[in-house]
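Here the complex is missing a single protein chain, while all its other protein chains stay put.
Every chain is named by a letter (A, B and C) in the order it is written, and numbering of its residues begins at 1.
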Amino acid sequence: MRRALVHRIATTAPDDVSGLEAAIAAGRIDPAGIVAILGKTEGNGCVNDFTRAFAVSALEACLAKHLPGDAVAGIAMVMSGGTEGALSPHILVLEHRDLADEAGEGPALAIGVAHTGDMPPEHLGRMGQVWLVAEGVAKAMHQAGIEDPADVHFVQIKCPLLTAERIAGAEARGETTATRDTLKSMGLSRGASALGVALALGEIEAHAMSDTAIGRDVSLWSGRASASAGVELQNHEIVVLGMSRAWSGPLAIDHAVMADGIDVEPVRAALARLGFAADGQLSQDERGRLVALLAKAEPGSTGRLRGARHTMLDDSDISATRHARAFTGGALAGLTGLTELFVSGGAEHQGPDGGGPVAVIAHRAEGRR
Amino acid sequence: MRRALVHRIATTAPDDVSGLEAAIAAGRIDPAGIVAILGKTEGNGCVNDFTRAFAVSALEACLAKHLPGDAVAGIAMVMSGGTEGALSPHILVLEHRDLADEAGEGPALAIGVAHTGDMPPEHLGRMGQVWLVAEGVAKAMHQAGIEDPADVHFVQIKCPLLTAERIAGAEARGETTATRDTLKSMGLSRGASALGVALALGEIEAHAMSDTAIGRDVSLWSGRASASAGVELQNHEIVVLGMSRAWSGPLAIDHAVMADGIDVEPVRAALARLGFAADGQLSQDERGRLVALLAKAEPGSTGRLRGARHTMLDDSDISATRHARAFTGGALAGLTGLTELFVSGGAEHQGPDGGGPVAVIAHRAEGRR
Amino acid sequence: MRRALVHRIATTAPDDVSGLEAAIAAGRIDPAGIVAILGKTEGNGCVNDFTRAFAVSALEACLAKHLPGDAVAGIAMVMSGGTEGALSPHILVLEHRDLADEAGEGPALAIGVAHTGDMPPEHLGRMGQVWLVAEGVAKAMHQAGIEDPADVHFVQIKCPLLTAERIAGAEARGETTATRDTLKSMGLSRGASALGVALALGEIEAHAMSDTAIGRDVSLWSGRASASAGVELQNHEIVVLGMSRAWSGPLAIDHAVMADGIDVEPVRAALARLGFAADGQLSQDERGRLVALLAKAEPGSTGRLRGARHTMLDDSDISATRHARAFTGGALAGLTGLTELFVSGGAEHQGPDGGGPVAVIAHRAEGRR
Partner (left out) sequence: MRRALVHRIATTAPDDVSGLEAAIAAGRIDPAGIVAILGKTEGNGCVNDFTRAFAVSALEACLAKHLPGDAVAGIAMVMSGGTEGALSPHILVLEHRDLADEAGEGPALAIGVAHTGDMPPEHLGRMGQVWLVAEGVAKAMHQAGIEDPADVHFVQIKCPLLTAERIAGAEARGETTATRDTLKSMGLSRGASALGVALALGEIEAHAMSDTAIGRDVSLWSGRASASAGVELQNHEIVVLGMSRAWSGPLAIDHAVMADGIDVEPVRAALARLGFAADGQLSQDERGRLVALLAKAEPGSTGRLRGARHTMLDDSDISATRHARAFTGGALAGLTGLTELFVSGGAEHQGPDGGGPVAVIAHRAEGRR
């Protein structure tokens, strides 16, 4: 049997690794078992957000003290910028332990990780990216020991973006990129990545997708994809989370799809399925069992939410992705009582227009085995 | 008997008065009965937010077609800038109808309005402002026919702020202002106004307050004050909302105090007292009975919420007031299912540190009389 | 003979018309002669900049006291948002006086104004807009009495933009708009307007332009166009400035084209042609003769200026147009010693990539006739 552990650690700055160091020193985390680290950092979550790369740089330097270089390079690091409102910067360390000698009882949380090769900038936001990601998701499922796509509850992807430099590079090679707007490139990259997940999980068939649909046809979406774009990579890091009988342990995962930015009832239902009372805000006691909540947030493209106008898309001072993270972050914090939530902005093709997928990882109700 | 009506009207821009015009034309609103208009506009809610003045200018021009000039000037107009996240721009038109011939049955929502005289900039954020506001609140209570401060559920105040010009003016007269930081002046003005409410309602006694406590001693707060600062006035506009046996009609008001930015359970309890089921998000049907929700939001001064770090106070790109409105707005929208909420930022001395007062106005459950 | 007057009046807020009122009261401005008002207001200059509409609303209300309604409606009002850095909010009132009895001596500054009809949103940023504007420029030249396009030194255009609402409206009619990104729509509208000027002035021939070239082919540009986009109109207001023998008076105009955002030497040469010493910064005395400077600023699309990287295009906190206005505004203020400059952002197809046209209006050297 295998066992997945998820450690939620608060950070005091993008490069704060003191909590991780302490957990390793105390033996709570075995560095050799770390397969992925997801993190919320306090940058703007947009093009010029260097807090993500700074966090990755600090995490790599920290882990390099405990692991050989290629082992560090094999760990998927998915930093998502933007802790608007009272969202709280933290990392989620995903650890995998082999328990050859333990019987254990499945199913339980299972984790798989894959990296794609580097992608040329001109593939970004096009079918080339969709196929590349779909292949990576299949690899990560295989690694996790999950065969049935229905057992996948969340796929977190870190994908690249375009910068002025990269666009110029592509154009120097005679290629055109899907956009020359760097901020917009983040959305296209997230969208194509999400469609890659939908393709891999059988949510949408390939023939229903096309270059022109990406970033435009909001009826195409995955209910389990979550993508973050970052300037610090040119490939994709893919983390698949699901339930598998090959894994045991105290953790379970479930997911929900919010139909809009305040549609918390499906999340409440997912919490109930995981054994939480969830009538009203989670009690302090129940919050202790809530290990991680991962959600996507975005402003609906219609400029309306339940018929009422919102101003996110017309605000030239604050990026709409920042507005959406803050607002949906607030709705989810109101539901759970927790602010260390992995709410990430930009939900293109991730859930319906204006909504998004949410995953919940929890200790099972009957105790923390 | 008197009757209070509250009309919630969506706006498509700060100067959009078409909804108000239509309601007047259709006879739903009698211009002569309007005592106050509260509005959320889509500016930044900070110093250089001209959407508030623009809205007031448009509302005045609209009403001037129906009312004599001094009647327009007597209407309290409290625009609050900032519809972060999916908060939706709207106005709340408060109307007062005399029903001499109707029996009616109280108690019901009661409204009182008062204006203070102009305040010299050097009084802003000091006891001079506290006393001025307290006197205004007493006047507005008297006008509303409310004698017992316990029957007051909300006091909305529009207060002035300092600009570079006003500071220079005061200094030219040999005076010093409480601050030379214009953004900070908004907080001091809101704080002193809130303490004026606390003084008038007997929540805090005068000897417990001082110039130095204003903006500093977070243990001093009113549970029913809500203040917004705007560049467009130099006096205070005060609107008292409460319950009174001298008023009848279908509307009732109650209030709650949030202990922090996601503390929605007291608001749920207030909703329950007003007859809402309120287990989970309000149903679409119940939302129809929710006339208005008015709340204050602010980042806690400790930099933490329930122990978890937030980054609002250290963000130099987005004002902390904008973060807080978005986040608490999201929490309240998650609770109510509604985004036309009057969430206003800057809750200095309005509710406990990091939290704030919330008022709910609703049609009574037994039907919409 | 006709005479053009240009009055530069500082404002203390977007809706401040006290300076205009005072000039009218003192007889310095004859309201009946006003043909156009250009203004810099202190908003963000982007989609949600309501300071422009607020200024227009205040100017119209002010002028309505002196003129019949249709006369007010005939005055072109071109507000440009954004006074970044130390750029100073002001208005330029362009007045036209008929001097039937005066001999006068030309040539001198000549002004012509035209309005186009409303444009459907789906024409924005496409050839439909180019033709519409070209026709309007021809009309304005005719009105100014300028026949030779070489005598035109500046064409200021106020053009519309897309909002979420307008895009939805077009899509409801089965049309697609050139973009669904509201901020981007401002650039496309400015660009198509500039190409309309280039077409009218014979700078570029029609067959060299196309829908796909608009906003993309930076080799197409006018050296005399300046366009500002605003949410407050759906048509175009066009002001042509040039030299004409049919006009006399103390004012003259010349223009220059900056090759990049700091290319001040061509502007220095234009100043010299107008009789300024212009070695080093203009002296205080010389500054008194400088009536108005109108310039366009934009970040170069290559992400570089003279080979050095700039970060404007990758900044998701501050719009690139704001950066460019501040920086080029600083360069021009360093040259002239003046901060009441009409520097407007977004120079798509207005001057070469990264540069822009500049017009200078001055009292002639020999005194202020």
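As a convention for this text, a contact is a pair of C-beta atoms (placed from the backbone, for glycine too) under 8 Å apart; a residue touches a chain by one contact, two chains touch by 3 or more.
All of these numbers come straight from a predicted model, not from anything done at the bench.
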{"item": "Residue in contact with the excluded chain [from C:118, C:147 or C:265]", "value": "C:265"}
{"item": "Residue among A:165, A:203 or A:265 touching the omitted chain", "value": "A:165"}
{"item": "Absent-chain contact - pick from A:20, A:53 or A:161", "value": "A:53"}
{"item": "Selected residue (touches chain absent from view) among B:44, B:156, B:336 or B:350", "value": "B:44"}
{"item": "Missing-partner contacts on chain A, residue numbers", "value": "12-15, 42-43, 48, 50-51, 53-54, 57-58, 61, 165, 231, 317"}
{"item": "Contact set of chain B toward the excluded chain (per top definition)", "value": "44, 46-49, 163-165, 168, 180-184, 301-303, 311, 313-317, 319"}
{"item": "Touch list for chain C against the chain that is not drawn", "value": "10, 12, 42, 44, 83-90, 261-262, 264-265, 268, 279-281, 299, 305-306, 308-312, 314-315, 317-318, 322-324, 326-335, 337-340"}
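By our rule, only the chains that are shown with their structure count from here on.
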{"item": "Nearest-to-centre chain - CA centroid comparison", "value": "B"}
{"item": "Centre distance in Å when chain B and chain C are each reduced to the mean of their C-alpha atoms", "value": "41"}
{"item": "Chain C, residues touching no fewer than two other chains", "value": "48, 165, 317"}
